[in-house]
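Taking it in order: structure first as structure tokens, then the write-up.
Heads up, one of the protein chains got dropped from this complex, but the rest are sitting where they should.
Now for subunit A:
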Amino acid sequence: MMKKLISTTALTGVVVGLGMSAAVADASLTIESWRNDDADIWNEKIIPAFNKVHPDIKVTFAPTPPADYNAGLNAKLAGGTAGDLITCRPFDASLDLYNKGHLTDLGSLDGMDNFSDVAKSAWQTDDGKATFCLPMASVIHGFIYNKEIFEEVGIDVPKTIPEFMDAVKKIKDETRYVPIAMGTADQWEAATMGYQNVGPNFWKGEEGRKAVIDGKEKLSDDAYVKTFEHLAQWKDYMGNGYKAQKYPDTQNLFTLGRAAIYPAGSWDITTFNSQADFKFGAFPPPVPANGDECYISDHTDIALGINAASPNKEAAEKFLSWMATSEFAEIYSNSLPGFFSLSNHKVEVQDPVAQEFVSWRDSCKSTIRNSYQILSRGTPNLENELWNVSAQVLNGTMSPEDAAAKTQDGLAKWYKPQM
């Protein structure tokens, strides 16, 4: 592994070094991204729209598969072969790139004032002095459901957790549909669409998230145990063999009409629009009891920054400034329903399910995933631990109390405010 890695980076360094000197003449930009699903939209809509304003800048969208993105990007940046524009993961992954001098400070960029502080917070230094990526979009968690199955079984959209459990029980008892489409083989769904989806209602969104960062609350507190207890209830309603079910399996299970409820990220809307031939809708994570305030995970997920080693910084800044306009926000939000623009421009979302998702911003309080800011900096890595324990709780191999205790113990090992 090691041997191969070093020799290949050395070699690509040479090859691309040659290529770069040839490309300097005309302003051309390459975008590094993990969104390979969106390549068509970039090539057919976004880049042509940009070229109407700036015909002299040639833009190439060069995505890498999501799982390889961080590793590949780091290797390319170290070897000096990365593209001019870098798609930024939220928080520490990008902060690390900035600290290592791979991203430039965008504080003075034209159009940066179109974004709120909350939107920018995922791509700022801890003191908030430097902003190194231009926020693009957030994703919202919730549940997508098959409207036809709900009608057939005769159930309403559940508002509280008891209603939710009654609904899945009814589906299980009366039909052959899978009540909850989710698998634990890939682990991340358990944490992201499970824990981070339903959890904010228990830990009260931002309030709880900040309290853990400040050391005032612990991840083993009641709210977190209750989150895991709720997840543990799901396991009787997930499909046969869900332990070996992967993310694409889950998507197929739902789009084939074999499952009723799909714990979702709003990004799934695009896939479902093209694959499902039944009507589907969405509901926010049910609250523990009637009348409780609702919280949603409205996670700042994607941004764009400039490679500090780019020879085309001027062109790159022009591109980012254009991305801060309402024109981009409009194109992006509507060609990728489920990715919600973070800019302050008022954007009309056309897709009905995406509209449903974004409407929760008015009725519920928004928060982000609690493991993303600061808390995943140490060893053991909190995010990895959450994947692991959430999957184990759903597999029935770990109790909710143990799961909560394990995440807290891990955090207390290195995070001073929690020691």
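Of note:
Note that a contact is a pair of C-beta atoms (placed from the backbone, for glycine too) under 8 Å apart; a residue touches a chain by one contact, two chains touch by 3 or more; residues count from 1.
Just so it is clear, contacts and distances are computed from a predicted model.
Taking the options "Sigma-70 family RNA polymerase sigma factor", "Carbohydrate ABC transporter membrane protein 1 (CUT1 family)", "Alkyl sulfatase C-terminal domain-containing protein" or "Putative protease" in turn, only "Carbohydrate ABC transporter membrane protein 1 (CUT1 family)" matches the UniProt protein name of the chain that is not displayed. Touching the chain that is not shown, out of A:197, A:245, A:310 or A:333: A:245 (per the contact rule at the top). Across the entire complex, the residue among A:116, A:175, A:275 or A:397 in touch with the chain not shown is A:397. From the options A:92, A:207 or A:292, the residue with contact to the chain not on display is A:92. Residues touching the missing chain, restricted to subunit A, are 1-3, 5-7, 67, 70-71, 74-75, 91-93, 96, 99-101, 183-188, 239-246, 249, 252-253, 371-372, 376-377, 379-384, 387-388, 391-392, 395, 397, 410, 413 (touch as defined at the top).
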